[in-house]
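Here's a structure for you.
One protein chain omitted, others in place.
Every chain is named by a letter (A, B and C) in the order it is written, and numbering of its residues begins at 1.
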Amino acid sequence: MDKVGVWLIGARGSVATTATVGAAAIRAGVAPPQGCVTESPGFPGRLVPLAGLVFGGHDITETSLRKRAEQLSRAGVIPSGLAELLAPDLDAADAEIRPGHVPGDGAQAAAAARLIGDISGFRDRHRLGRVVVVNVSSTEPPAGRRPEFDRLSDLEERLAAGDDVLPPSSLYAYAAFHAGCGYVEFTPSTGPALPALAELAAQRGLPYAGRDGKTGETLVKSALAPMFAGRALRVRSWSGLNLLGGGDGATLADPAARSSKELSKDQVVAGVLGEPVEGRTHIDYVADLGEWKTAWDHVTFEGFLGVRMALQFTWQGCDSALAAPLVLDLARLVARAHEKKRAGALPELGYFFKNPLGTDEHALPAQYARLRTFAEELS
Amino acid sequence: MDKVGVWLIGARGSVATTATVGAAAIRAGVAPPQGCVTESPGFPGRLVPLAGLVFGGHDITETSLRKRAEQLSRAGVIPSGLAELLAPDLDAADAEIRPGHVPGDGAQAAAAARLIGDISGFRDRHRLGRVVVVNVSSTEPPAGRRPEFDRLSDLEERLAAGDDVLPPSSLYAYAAFHAGCGYVEFTPSTGPALPALAELAAQRGLPYAGRDGKTGETLVKSALAPMFAGRALRVRSWSGLNLLGGGDGATLADPAARSSKELSKDQVVAGVLGEPVEGRTHIDYVADLGEWKTAWDHVTFEGFLGVRMALQFTWQGCDSALAAPLVLDLARLVARAHEKKRAGALPELGYFFKNPLGTDEHALPAQYARLRTFAEELS
Amino acid sequence: MDKVGVWLIGARGSVATTATVGAAAIRAGVAPPQGCVTESPGFPGRLVPLAGLVFGGHDITETSLRKRAEQLSRAGVIPSGLAELLAPDLDAADAEIRPGHVPGDGAQAAAAARLIGDISGFRDRHRLGRVVVVNVSSTEPPAGRRPEFDRLSDLEERLAAGDDVLPPSSLYAYAAFHAGCGYVEFTPSTGPALPALAELAAQRGLPYAGRDGKTGETLVKSALAPMFAGRALRVRSWSGLNLLGGGDGATLADPAARSSKELSKDQVVAGVLGEPVEGRTHIDYVADLGEWKTAWDHVTFEGFLGVRMALQFTWQGCDSALAAPLVLDLARLVARAHEKKRAGALPELGYFFKNPLGTDEHALPAQYARLRTFAEELS
Partner (left out) sequence: MDKVGVWLIGARGSVATTATVGAAAIRAGVAPPQGCVTESPGFPGRLVPLAGLVFGGHDITETSLRKRAEQLSRAGVIPSGLAELLAPDLDAADAEIRPGHVPGDGAQAAAAARLIGDISGFRDRHRLGRVVVVNVSSTEPPAGRRPEFDRLSDLEERLAAGDDVLPPSSLYAYAAFHAGCGYVEFTPSTGPALPALAELAAQRGLPYAGRDGKTGETLVKSALAPMFAGRALRVRSWSGLNLLGGGDGATLADPAARSSKELSKDQVVAGVLGEPVEGRTHIDYVADLGEWKTAWDHVTFEGFLGVRMALQFTWQGCDSALAAPLVLDLARLVARAHEKKRAGALPELGYFFKNPLGTDEHALPAQYARLRTFAEELS
C-alpha cells in the first residue's frame, strides 16, 4: 500500500506535535495505539498502516518539534524520554514544516500558489500516493458570508483581483484542493465549508471532512443525549462550563473565537433531541490548567408523570492526547476515501466532529455505526 | 386488539403503585406517556394501547393503593391531586390484589396452586387475551444452587414432597408459567433464571425477560462504557457509590440483598469493555433521601501515549418514576411476544435490564437497536 | 420588650413571602426556627422574640401574599397546608403592604415623602418600638457615580430641583432614614452605600447593614477559602457557574443586573486570600430550575513542592428558604443595634453578606466570631 502524507496546518501546535510523536512511538513499538479508533480490536477495513504515514505541514512559529515535545513532556502529555528517543523522527518531520501564511503578509492568490507548491513538493519528495491536509491550528473568529463564497468562478475572480476574501482556514482548504489533496477541518473554523470550495473539491474529485474535533465534553454529550431520547426522558435544560488551559484556551480568551466554539458545542444536544433545549455552554480560559481541561455539565430532565431529575458530569481530559489519535484516524480514512474516488463532504466521518459536514446526525451511537459501515465499504 | 393483564408481584409497592397510577393518568389524558419507551415518537411496532392494560397482583401488605398513591404524592413522585382524580381506577386495581405468599406460611406446592388460581381468575374475570406477570417486589438475597433446579421433573418431585426449595421470586415465575402467562423479572432476584423453569416456559410456549430493571446509574454506565470502547480509550478503574432512600434502600440495608444488586451492577462495565476493570460499586441506604437516589461514579481512563484522564458523574433520580413506565413497556412487549408465539428468554429486551437473560450484550446503543428491530418484527 | 416592625421592600417577592410565612409558622409553633442564626442553641444575646415581629412593606405588584404563598407551596419552598393555616397572619401582613415606587412615575422627592409616610404610619398604627426596612426586591444594574452622591446637602438640592438621581434602592434607604428606621440592603444594589446617605444615617443615629445576602455558593466559598489559607495551600484558580431559576434568575437574565451580582461574588475569594485569583463566576438563568439553584465551583490549588490538586463542589439550594431566616435575623439584630444607639454601617453583620459594608473581612469563621461578640455586646 502506498505511503500517505499528513500535512498539518499548525504543525508545531500541541495537537500536531502529539500526533507526530505518537505516530513515531507506535511505529517504534514503544506505545500502543490507544485512542486510535481505526486501530481498535475488530475495527473493520483496510487502511494505510500507521507506519506508512509521513508528516509535514505549515506553521507560523519556529520552535522545533523536539522543543515542543519536551514542553509537552513537562506538561504531562507526552511520557518523559520519548522526545529524546524519537528525535530523528521529529527532526525529519521538522524538516518538512514550511512557514504558514500570516494574514496581511502578501496577497492570498500568491500565498495560495506558494502553499500549493509546498504541499506538492512534499508529496513528490516522498513519493506519496496521497496527502491529506489537516487543519489543527488555532480557532478563527466566525467568518461573515460574502457573495463570492457561493461560486468558485466568483471567488477566483476576487482572488485574482488581489482581494483577500478568504478566512485563513479556507485559504488552506483552497490550496489543499488545488494541490489535489483531501482535507480535514479539525477546528471550528470555516475551512472547506463554502459552496465555492465544495465546487472545487467536486471538480477535482477530492474528499473532505470536518468540523471541530469532538474530543471531550461534547463527546460525552453525544453519548448521553441519545440515552435520554431512547428512554423517552424529556431533557429540560443542559448547561455547561468548560475550563481550558493551554494554547486552545488562550485563543479562546478572544470572545470572537470563543463564539465559534460555543456555537459548535451548543447544537449537539438540540440536534440529537430534535428540539431546542434551555441552557448554554460557557468557555473560560484558565491558564493554570495547562494542557488540561475540565468541563462540568448539568442536565435536568423529566420522567414519568413529570417528575424532575438531574444528571451532572465532570470531564477532566487532555485535549491534545484526545485529538492527536483522531488526526491519525482521519488522515487514514480520508486518504482511503480519496483512493476509492469518494469526493465531497464525508458525512460518514461525523463521529469525529462536533459540527459534522454533510449530515445532521449528532448521536454518537448512530455516528459510530455509520463509521464502521463506511470503513467496511472502503475495503 | 385484546386487553392485556398486568399482574404485579409487589402490587402495593412504590413501582407498582406508580405504574398503576401512571397508566390511569395517561388513559385519562391528564399525563403524557413520558418515560415510556414504546410510546416515544417513531418507535416502531404495534402493541396493545396503554388504555388496554388491566391491573392486578399479589402483595403481602394491605395498605390501599389510594393510600400508597397519597404517600407517593407527598414524596414528590406522583403529582398532587392525581390520587383523588383517579380514585376509581385505583380502587378497581385494588380489588384485584390478592395476598402474596409469605415464605414459611404453608408448603410451596399448595401456595403455587393458590397463586395460579388467583392469576387465572383475574384473566377470566376480565376476559384478557393475555396476562404478563411482573415481579416488582423487594430484592431477595442471592439463592444457592440446588440439583433439582436443573430439571423440571426433579423440581416438581421436591415440591410434591413438601420441600420448599424455590426462592420466592421463582415460585411466582413457576406459578405464572403454570397459569400460562409471560413473566418479567424486574428485580435482581432469581425469578425464572433456573433451568427447570426455562424447561417449563419452553413446554408451555411462554416468553419471559429479566433481570433487574436498568433505571439509573447503570443506565448511564451502559451509555458511557461504549463511548470509551469506540474511542479506544482504555478504562482503568470504575468506582461508584449509590445512596438510596425509600423502600428499595431499606431492603438493601440487608447485606445479603445488597450483594445481589451490587453483583448485577458490577458486570455491566466489564461486559461492555470485554475485560475486568478495577473498582467496585457500593450501595448505601440513606433514609433521608426518601424516594430519591443519588449515585456518584468515578472513571479513570487512559488515552494516547498513556495519558490519564477522568470522568465523574452524579445521577439524581427517582427510581419509581424511572421504573414504572418500563414496567408498562415490558408488559406490552412480552404480551405481544406471547401472542406472536415467542417462547423462552427474550434477549431482545436486554435494553431494559442490568443483567439481561439470554444475552451478554450490555452496551446501551446495541441493546436499543436490537429492541427496535424486535418491535418491528413483532408487528 | 417592644415589638419590632419589619418593612420589606419587595414585600410580595419570594424571599419576603417566605419570611412572612415562616415567622408566622414559628410563632404558631408549627415549624422550628431552623435556618435562623439568632435562634440556634447557645447563640448569645437578647433580641426581640420572633413572635414580636410585625410585617409590612412596599411592592409594585398586587398578587396577595396568600396567593404567593400557594405558588411557593407548589414550588416546594413552603410546606403544603401552611398558607391555609396561617391565612389570617398573611392577610394582616397583606393589609400593611403599600404600592412601591415605580421609577419614572413621579418625582423622587415626592415619592420619598410618600414612602416615609407609609413607613411612619405602619410604626404608629402598631406602636412599634422600632422599624427596620429590609430591601429584598429585584437586583438593580450597577449605578454610576455622581458628584451629588458625596454630600447630603448636594443630594437633597438635586432632589428638590426635581432631578431623579437616586437608584431605586437608595431612594428606599433615603426614605427609611428620614422615617427614623434602620436599613438592611439584602440585594447587591446600591441602597445606603453612598456617602450622602451615610451622612444622613449618622445625623439621625441610625444603623444599617448590607449588601447582598450570602446564602449559597458564596457562603461555601467563604468557608473553604480560609481552609486553604490556614493550611498554606496556594489557590491558583477558582471558577464557577451558577444556574438560577425563579424570580432571582429572571432578573439576572439582564446582563447589567447580572454584573452587579457577579462582581459581588468574585471578590470573596480574593478578599480572603489577599491576592487576586484566576477565574470567574458565571450566572445563568435556567427557568426550569424554578425556585432552586445549582452552583458548581472548581478550585485548583498548589501544595508542598508545587503539587497541583483540585476541589469541586456542587451546591443545590433554595434561595428563598436560605434568605428568609436571615432577613429575620438581620431585622432583629439591626433593631437591637438601633435601640443600643449604634449608628452607621455595622461591619459586625458581615457574616450575612457577600459584600459587607464597613469591613473587608470575607472569611466566614472570622465573620461568625465577630457576629457572636457583637450579639453579646448588644445584651
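The criterion applied here is as follows: contacts are C-beta pairs under 8 Å (C-beta built on N, C-alpha and C of every residue); 3 or more make two chains touch, one makes a residue touch a chain.
Keep in mind that this is a model prediction, so the values were computed, not measured.
Across the entire complex, the residue among C:93, C:321 or C:335 in touch with the chain not shown is C:321. When the missing chain is restored to the complex, the residue among A:80, A:153, A:203 or A:373 that touches it is A:80.
Listed for chain C, the residues touching the missing chain in the whole complex are 18, 21-22, 25, 31, 33-37, 39-40, 76-79, 82, 219-220, 223-224, 226-227, 229-234, 302-307, 309-318, 321-322, 324-325, 351, 364-365, 368-369.
Residues of chain B that touch the chain left out of the display are 236-237, 239-241, 243, 278-280, 282, 284, 286-289, 294, 296, 298, 300, 308, 310, 312, 314.
Everything below uses one rule, namely that only the chains that are shown with their structure count from here on.
In a homomeric contact, the two copies may use the same or different surfaces; for chain A and chain C, over half of the interface residue numbers are shared, pointing to the same surface.
Overlaying chain B onto chain C using CA atoms gives a rotation of 180 degrees, to the nearest 5. Taking each chain's centre as the mean of its C-alpha atoms, chain A lies 49 Å from chain C. Each of the following residues of chain A touches two or more other chains: 310, 312, 314.
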